[in-house]
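What you see is the complex with one protein chain gone and the rest in place.
Chain lettering (A, B and C) follows the sequence in which the chains are written, and residue indices restart at 1 in each chain.
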Amino acid sequence: MDSARINDIPRDRYLEHRDQLIAAFEAVRKQTTNLTAGLSAEDMQIQSMPDASPGKWHLAHTSWFFEAFILCCHQPEFKRYKPSYANLFNSYYNAMGEPFPRAMRGMISRPGLDEVLRYRDHITAQMVKLLGQCAAADFQQIAPLLVLGVNHEQQHQELILTDIKHAMFQNPTYPAVFVDQSSIEEEIELCWHFVAGGEVSIGYDGEGFCFDNELPCHRVLIEDFQIASRPVSNSEWLEFMLDGGYEQPALWLSDGWDWCNRKQIRAPLYWVEKTAGWQQFNLTGLKPLAMHAPVTHISYYEADAFTRWSGHRLPTEHEWETASRRLAKDTDDTGSQRWEWTASPYAPYPGYHPSAGMVSEYNGKFMINQIVMRGASEATTTGHSRPSYRNFFYPQAQWQFSTMRLVNDG
Amino acid sequence: MDSARINDIPRDRYLEHRDQLIAAFEAVRKQTTNLTAGLSAEDMQIQSMPDASPGKWHLAHTSWFFEAFILCCHQPEFKRYKPSYANLFNSYYNAMGEPFPRAMRGMISRPGLDEVLRYRDHITAQMVKLLGQCAAADFQQIAPLLVLGVNHEQQHQELILTDIKHAMFQNPTYPAVFVDQSSIEEEIELCWHFVAGGEVSIGYDGEGFCFDNELPCHRVLIEDFQIASRPVSNSEWLEFMLDGGYEQPALWLSDGWDWCNRKQIRAPLYWVEKTAGWQQFNLTGLKPLAMHAPVTHISYYEADAFTRWSGHRLPTEHEWETASRRLAKDTDDTGSQRWEWTASPYAPYPGYHPSAGMVSEYNGKFMINQIVMRGASEATTTGHSRPSYRNFFYPQAQWQFSTMRLVNDG
Amino acid sequence: MDSARINDIPRDRYLEHRDQLIAAFEAVRKQTTNLTAGLSAEDMQIQSMPDASPGKWHLAHTSWFFEAFILCCHQPEFKRYKPSYANLFNSYYNAMGEPFPRAMRGMISRPGLDEVLRYRDHITAQMVKLLGQCAAADFQQIAPLLVLGVNHEQQHQELILTDIKHAMFQNPTYPAVFVDQSSIEEEIELCWHFVAGGEVSIGYDGEGFCFDNELPCHRVLIEDFQIASRPVSNSEWLEFMLDGGYEQPALWLSDGWDWCNRKQIRAPLYWVEKTAGWQQFNLTGLKPLAMHAPVTHISYYEADAFTRWSGHRLPTEHEWETASRRLAKDTDDTGSQRWEWTASPYAPYPGYHPSAGMVSEYNGKFMINQIVMRGASEATTTGHSRPSYRNFFYPQAQWQFSTMRLVNDG
Partner (left out) sequence: MDSARINDIPRDRYLEHRDQLIAAFEAVRKQTTNLTAGLSAEDMQIQSMPDASPGKWHLAHTSWFFEAFILCCHQPEFKRYKPSYANLFNSYYNAMGEPFPRAMRGMISRPGLDEVLRYRDHITAQMVKLLGQCAAADFQQIAPLLVLGVNHEQQHQELILTDIKHAMFQNPTYPAVFVDQSSIEEEIELCWHFVAGGEVSIGYDGEGFCFDNELPCHRVLIEDFQIASRPVSNSEWLEFMLDGGYEQPALWLSDGWDWCNRKQIRAPLYWVEKTAGWQQFNLTGLKPLAMHAPVTHISYYEADAFTRWSGHRLPTEHEWETASRRLAKDTDDTGSQRWEWTASPYAPYPGYHPSAGMVSEYNGKFMINQIVMRGASEATTTGHSRPSYRNFFYPQAQWQFSTMRLVNDG
């Protein structure tokens, strides 16, 4: 079983899928190291901004997660690999001790990449041993944390790519770290799908895994609306730019306009203007802009300005989720290649409670100042996302694989 | 007619209330200058932080509003009082020319207070003349802007007090600028009011004036809840502090905890610890903390931390508005003395459109990164607020007359 | 006797010049208030940057100086005017209590200007009474502090003008606070004066007053040099600008180039480019650039860049002082209209010791990171300066009445 199917297993039947869970765990661990196989020790060391983390840190942190939340609690004779890692590789769990300051992660040269890979192997082996040998009652306690840990590691798989892309972009030689990928070559016509309003169900209502922020499933009233069949494209974004989109304050939120001027933003992140025209930096190097691909690496502020310029608007997360469920039955074309900004500030659902126990800091404490993104991106691990999945970033964040999709009132 | 009743006049019957509207305009103008009568030229000059403005600026800006949006457009022979004021006293209307940088308002010593008062008198007189003499058709065009301008000036009446309080607090001698006011001396028992959920109506549905952000009136689903009969008191806040409320990261949103540590926040704004205990700075000087008064000058971050400590939560703005309408029929005890933080990020209502014309920048462009406050404060002009009124500030803002009220699930 | 002659009185004969000293004290006090007579309460309130102080603060601080160092110590029954002033108007004397933070001086609206003027009158009257009535032995103790206090107040007379100029410049209407003054209309030919090197005497060697940083008088070896007969003019500075002076890193010190780019410096302070050409802001308003006047309001970094561009250099303070003494005997043309940057970092003379007692913090603790200026400016009180006088500012300071004079090796 690959890690992609782990979330389909009903939460109350983990015990009978013990072997599958173990296999999924091993798969996700291997997937992560495969992902970074082409990167050097130096690539894995650098931290290009406080929001990003070194690749090496991601490798270590995802191991610490299993060590701290499972091995330390459920394997009686377990001895921490290195006591200092509890500080160095704790991200933000205040209940687990003082985390090392985030902005300083790039300053930690030791342990080096080799040692971190040894740490990973050790934790993987210990986990497999524990998962295989523990009593059924223990396994039932461990399994929900295991599934959370696998999903957590999948999230970091995407972050590794997001962060290494940003790191490589600092280098004026624009290094290519991966070989070429295919891209969208042909223009895709835009059409509008009608979605009828009314009382809809929002949030996760399945039997498998979901994050606490997708709960509780609840009823919400929405109006009729129409949603675009594909995201805004690079060529449409160029039109916006050529029409002075970045120079007209009337198109922007007040905070967005300030941000735009303070940071001197004049195009999406990774766009580089050359004599021959705009190019876009990717993990495969600097390439001519793929005109028909979705615009990517835009902030919420930019997405919002584009809606005003185009005369449309962004979907709320309720609308997005409803469209995603309804349209998936008819058609595939909401299938996401990029995370899509919604118009919804990230807030708890009515009746929300954080997960119990030590992992309670996972989602709830970030429910302020951020905007919900929905969908999934080309960098998201297959099977990781779902219609009720809520990703969230600050409105100025550009370094995620973000895009936008337009909506009209019904 | 005093300015307090202006919002009761039906929007389609302004013409037949022409005299009342003129009287309300004159009343609000006088009210503003009365408010600052006890302040010196120097008091009116200082700007204690970029978020605040000098008192003198408020006096001038509220005059510029009538000059720019009414006199310049509707009085043919009108000549601007001074061309430079179009820059100096424009707050943020990019469509009206480049506004002078907000953070620099305290650097403008000229025009002085005397000259600004002459400017006010001139604009008031010109407005009264125009309103009295213009044709009925013109008046019908002008009246909605006039009512908006009066409400705008009422908002600045509160801001004058908010900002001068912050300015005076910078002075280590804690000057008293007003004479003493009565305070709450007795403990008020807390009880819980039950509010039944269901489909409720949210937003303004009357015939008089409202801001564009209160529209459109729309239906929302809410659950049953219980709301406290009064805000959290200073004595309850002291308990929170003594119990380590400001020292436990588990009580705080992640951004709130960062803010708290970066700014070294250990108590609400204006609380000063003396050997004899906590005191609170007011416009009447430094006074012992009024234990049974509502806690005031707290940020959203602090309010949120208090809910976690107390085991309750904040109301959403939908809950607050519903409670306000329902309970006002039975009892007065939701009557506000302070603005109350809700749990709702400030976002447009479904189908929202900004006001047409030059005043379109009034509300919509601030719908990001802010939190809705509801109610009114001791500094709010009587009659200015209503159940659908939406005030909004950044979650770190402490200098408003803010408080919080607790809610439980049904 | 006016305050200009006070420094000629021999230090050991103050007692026999008691009446003259009292008259000089009264004169300097009156001079200061006369200087600010045309400024409004608001003008006197604003602080345009941390380096500058409000006019009102200067009025109060110079009074506090006499109160703290003379009245409090030498008039037994003396009661402080207001205890809070010991904090508010102490500039940087840590030995006299905690000074109020410099950058916050503009936040103090109370006491207002009226009250500060009453404070001044009170201190002046108390001083005059003490000086007239005290015993001879007391007078001999007081007199050196009195003379220091008069010189201190003269320094603040210049700073009032420097700081108010900077404050007025923040106002986009460029207010004129004084009536017009004559200016230099005709080109002044530049000639070079030869000064022979050798062992020279540096520092104050007279019998009157000097600051501690002018002592001890000591011997220094210098080489032959030639010094320009006048400072660099505005027209010469324009040539430097037109030749790309602000765009060539090779002309600049490394720190200077960083400063220039960080602050986007492209001309001296107070130069404003209009369609019709460069204009210069003065206390009399915005005026066309006076081409033959000395370039003014340049930083040391700019002065240094100009020397490299012109192929000359700045004089050391030893050279400047020597030239000043030698040439004054032949000719007047080193007579200063602006403070002249030298090439010398501000450092103690060999054997330097700060003044004894409470005023020991006056000069010595600033002997780092600053550059010596020599001469005097149009804003300096007549008689205040002398050839051994050492003024000093940070190399990036532009807001002083600074200029530069060129030198060649012998």
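One rule holds in what follows: contacts are C-beta pairs under 8 Å (C-beta built on N, C-alpha and C of every residue); 3 or more make two chains touch, one makes a residue touch a chain.
Being a predicted model, the structure only gives us computed values, none of them experimental.
In the full complex, the chain left out of view touches A, C. Of the listed positions C:27, C:49, C:128 or C:347, the one in contact with the omitted chain in the full complex is C:347. Taking the complete complex into account, C:95 is the one of C:15, C:95, C:125 or C:272 that touches the chain left out.
When the full complex is taken into account, the listed residue touching the unshown chain is C:253, out of C:22, C:253 or C:327. Touch with the hidden chain on the side of subunit C covers residues 92, 94-95, 199, 219-223, 249-250, 252-256, 300-301, 304, 316, 343-345, 347-348, 350-351, 361, 365-369, 395, 409.
Where subunit A meets the omitted chain, the residues involved are 40-43, 45-46, 48, 56, 84, 87-88, 100, 104, 106-110, 112-113, 167-168, 170-173, 175.
The rule is short, and it goes like this: only the chains that are shown with their structure count from here on.
Between the Cα centres of subunit A and subunit B there is a gap of 38 Å. A separation of 60 Å divides the Cα centre of subunit A from that of subunit C.
Chain centres here are Cα means. That of subunit B falls 46 Å from that of subunit C. Within subunit B, no positions touching two or more other chains are listed.
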